[in-house]
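Dropping the structure in here first, questions after.
Of the protein chains in this complex, one is absent; all others appear in place.
Here is chain A:
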Amino acid sequence: MLQILFDALSLGSLYALGALGIALIFGVMRLVNFAHGDVIAFSVFALLWPSTDALAIVFAGQLPWYLLIPFVLIVGALLSVLCEIVVYRRFRHASPATMMIASFALGFVIRYFLLMLFTSRPKSISLLPALGQPVEIFGARLPLLQLITIVATICILLALTLFLRRTRFGLEMRAAAENFSMARMLGVRANNVIMGAFAISGALAGAIALIFGSQTGTLDIQMGASVMLMAFIATVIGGLGSLPGAVLAGFLLGAASVVMQVFLPIDARPFRDAFVYGAVILVLLFSPQGLISARGTKERV
């Protein structure tokens, strides 16, 4: 039972962090950033030398953990900011649909760049090997990694909340997310806010890449895409642009997936995702604005 709870929380953590990365950017520029998944893949592939082998040739991956983690986060943040400067900046005044298509295109560019260097073959890697060991809690044996995933996610969420609530920059970001042109009329620099959102979102992508890579022990160019789909759904159910909504929905989706995996009859398990999507449709039927509406008077993180 405890095992199920931890499975649900750690999968939910991934979705929540992914959803947060999407919701942050949507909040400040009404862009649904489909390239986010490819930023996830890129930030962890940056640890490897280009090769076609199945076994990863590690370059920065040999770093001790206290350098490896910041490295991946910074790569994610830099790539994300670069995407903003090179691509999205030109689309600021475009319609949401145009921006969305631009983000698809950008995602493909990143993915095919990785494909060129690494081929589509998944690579096995042990990122943070010390975390594979099980630990015993309340009589259940849990992988240490799962525990760390959950704790790290909670820390990230707390840090982000404090950042948004207690810092000058956080204040400006919240104001801009709510009414961008009014914030600018009060001297808030649009570029800073948007680049800040991209940097945080990219660092979150790096965190997901680390967690996902160490959990599965393989790196796959498609890895981002699979997290992204669920994360995107979580953002929608959470109420596009609402940060607590995105986090909540991410955890709910993780829980739904795990619970269905366990309790569905064996024959139905391959269709687990279909059941999850079914549940999503139900939620949206009853609450089309998502769980927490971003506009209006509801408070945000």
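Methods note: a contact is a pair of C-beta atoms (placed from the backbone, for glycine too) under 8 Å apart; a residue touches a chain by one contact, two chains touch by 3 or more; residues count from 1.
Definition applied: contacts and distances are computed from a predicted model.
This figure omits one chain of the complex; the name its UniProt record holds, of "Dyp-type peroxidase", "ABC transporter ATP-binding protein", "Transcriptional regulator" or "DNA/RNA helicase", is "ABC transporter ATP-binding protein".
Only one of A:E84, A:E172 or A:D220 touches the chain withheld from this view, namely A:E172.
Within the complete assembly, A:M182 is the residue of A:L115, A:V151 or A:M182 that touches the hidden chain. On the side of chain A, the interface with the absent chain consists of residues 168, 171-172, 174-175, 178-179, 181-190, 296-300, using the contact rule stated above.
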